[in-house]
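Heads up, one of the protein chains got dropped from this complex, but the rest are sitting where they should.
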């Protein structure tokens, strides 16, 4: 047993870190550090910079045009990127559409879409959820009817992260009402600039614009943009669920947050002493750090298993639960650290619409909004309750 | 609104407290303080002393031969008795059999049994559970077949608290196999000295003998000792469930334990300072004290409602959950306070079979066994899970 | 032992409840807190008319002689609708300081104005370095003849943008964290040297940073004894803890009802999600959390006037610890049970969660009061 990475692996990470250090645009770095909402241009710019080093499609094999990294290298690259202060990527293209097209796409679809994904020239989003179908995809209503060589799509999608930054949407639609409801689901690639697509922002508790709702009215989608056959949408969705869920990357995000939290606790004062040394706060800080250490070790074990081509199985759900819990806790402690300065709400500054100075210490001003936002961590992508249902059934046979 | 008791009520409590102070036998006081197992004689002796003041059947109306106390007085009497260092009573007679006979008993049964319950001349236990029927009474197997003017009872009862200290057992048996299983249950009063009754001790994790298992083999029970009609057992059991569940008395037990815990924490030292002043332990102690204050206030609110003849309803389940949680937590902290001295297991001393000196501080020696025993608090009498099922259904309509 | 409200108290409760029902639907509230001022002048006038603004003050001062129980009643109902008017800042905080420390003359001059809705006040006690320690006061008040000259900055002053008059804690003697040497001053919001930077708080309320630059006040602006402001502040903040505890209880009550309704109607996997046992038990735990909080808020209302300061402090801190625990659990789980919709600004649940979270951040959080309680035990 050995927990260390090899010298080569660490040298590789250093190279990525140096690249980020040298090439992350200062304005984007500042926004990330300060928690200011990023624009479509910010995301696109940074992703294109990463693409110059083939680091946007970090998980792709060489034969598919990716960098062909080992599992350890992928993890280390992502860690270097996060710890280097970079924004999270809008990675539905590289993580979802790419793998799906590689597995199910026609040669034409591959030729049309993959190069632009690798180069970050087109940004994708994912249209799964609907108002009446959250975790329960079998209830999808959004319909697509064949009309010549087009589908005509009508319906509503919701919780679409970053649709307002994206060019195209990977969408599940209903093409027939089978008795077994999942059999009638089909996968379409929809151009968000097509007539009939209306994107409405959903503002969340943090005051930011991450999510959207799409109203699709008689949107015409070429049959050529159907992935797989009609009725294969369920199969493709399951393929994606089974596909690498890189929750290990949340370990890196957690590490970045922990560092931020420690900086805050070192700067804040309680009766003149460091908040980091106040017994109750210190205990909570230590508890979080230890939780994170356990999660990181679990992640390492999973990476090692994956690298040895062993099935990772249900551990992915366990890791998701624990890294998300740690994220939520970290944001909660950052908010608590602010005491009264957790209260001001500076939405214009958060949204990048004002240059006014912050109320109170500038590192505190968005901690409470971030805390609110973090509550989604145990809801999105399969709530904790659903993860535990899955674990009970699959891992424990209950 | 007013949280205070009246001067009269407090004077009454003082009278009870003085009586306990003067009349609790010193050997029993010591055993309770030290957590030594009480014998049948210890229980009977103390209950008879309380009966001299009509304080064993503390909850009985005057017309039934009880003291006819107000709800506040009952609470205050019980509190005075507990805080005076008295043992808990084996009170199935006064709390279960008495109320049941008053409601369902024949005149002969009342005349035969009630006076001896009030006077603590006969001690009762409760035979509900069976190995295959814990919380689910519909599954009862123990059978009673009519044979002339007797029932012949065969089966096994389990988790019978203090059967080894009791004279008679209030027992649910199956008299027929109805399609709706609860319809075939009947209530019998069984003499534990009858031929065919075998009582086997169940030793629990604390090393003590609280519970028993009864093997009933062709035990003949006179029909005159059937309470209610055949098949009315379910109704009677439900009557008892709805009857006063004096969980408020657990507030008093909790208060006694908190005092003990504070004494321990004041005596134990961490690097020369009081454990009670060590930040982490003090926080846990304060948290428990506040939890208990919330539970005590809830109990007061319930008592006030009951005194105003308002329905108490589901709050009883809430109170049970919270007082039992507090009890468990108190015992856990007493164990933690012992550090290494939580480890020695002095079963002979605990069971009163040895006069050897204790290992370590004598107030610590039974804290770990007590902790183990306390785990039953969220299992017995309807587990927390079952209480929450009930609350979800009845209080929330889920 | 009696936990019932008197007839008058029941009438008060019904009256506040009616106000909230009629004026604080979620959409109505959005409009109020979304506007610049953040509250409604018409409501404020109505509060005055209904007697709520003068309720808590002694009759001798021109108030209506109410007890903390009346404040509890009003605040619990306010909490159900997330009422945004500056009641806490004017009546509970500044008003509390006047009750605990104000001279007869001060009370008689100010209380009738408050009661009539003509005067809004705010209590400026926190500072950038102070966290929750009321004695940590760096703002100075220097004697200058019969006057005092105040300089310093006060943080996150609730209701600052609408306040006509502030009560400000400043140091007249002692070291920066000494309890002795803190003095309270009445300061006119328009006095030269007073600057207010107002802003909304995350829960839609209003607060502000108050800067004092050589602000001159007369000697009769001192509230309470010179150097003796800490005890007044301490009692006032304990009163605010009791009041906002009741507000939190009201907010939890609505949030629980809303969540219960949601899980009874929202369907997933072919049934209402409220059929899932895990969610049922979670909901039960949320109701228990509310019941405990309610019990402690009632206890606080009965104990917060205790003449024994140590008993009062213990009651306040115990209540705050319970509120912190209950509010956090109810708020977080309400969002979890609602799922995505609960995360949106368009839906009420999140706003109750926000207010509950900010109550926890006010007047000392759970850890602060756990330690305070421990030190008093």
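Letters A, B and C mark the chains in the order given here, with residues in each chain numbered from 1 onward.
To be clear about the criterion, a contact is a pair of C-beta atoms (placed from the backbone, for glycine too) under 8 Å apart; a residue touches a chain by one contact, two chains touch by 3 or more.
All figures in this text were calculated on a predicted structure; none of them were measured in a lab.
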item: Omitted chain - touching chains that are shown; value: A, B, C
item: Of B:10, B:223 or B:280, the residue in touch with the unshown chain; value: B:280
item: Among B:104, B:215, B:239 or B:345, residue touching the chain not depicted; value: B:345
item: Contacting the left-out chain in the complete assembly, out of B:159, B:234 or B:250; value: B:159
item: Chain not shown, touching residues in subunit C; value: 276-278, 281
item: Absent chain, residues of subunit A that touch it; value: 1-5, 9, 72, 279, 282-283, 285-287, 289-290, 293-295, 297-298, 300-301, 303-305, 307-308, 315, 318, 321-322, 385, 388-389, 391-392, 395-398
item: Residues of subunit B in contact with the chain not shown; value: 129, 132, 134-136, 139, 158-159, 202-205, 207, 211, 268-272, 280-281, 335-336, 338-346, 359-361, 368-369, 371-373, 375-376, 378-380, 383-385, 388
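FYI, only the chains that are shown with their structure count from here on.
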item: Most distant chain from subunit C by Cα centroid; value: B
item: Most central chain, Cα average position; value: C
item: Chain centre separation (subunit A, subunit C; CA means) in Å; value: 38
item: Mean-CA-position distance for subunit C and subunit B (Å); value: 43
item: Interface hub residues of subunit C, defined as touching at least two other chains; value: 367, 370-371
item: Shared-contact residues (touching 2 or more other chains) in subunit A; value: 280
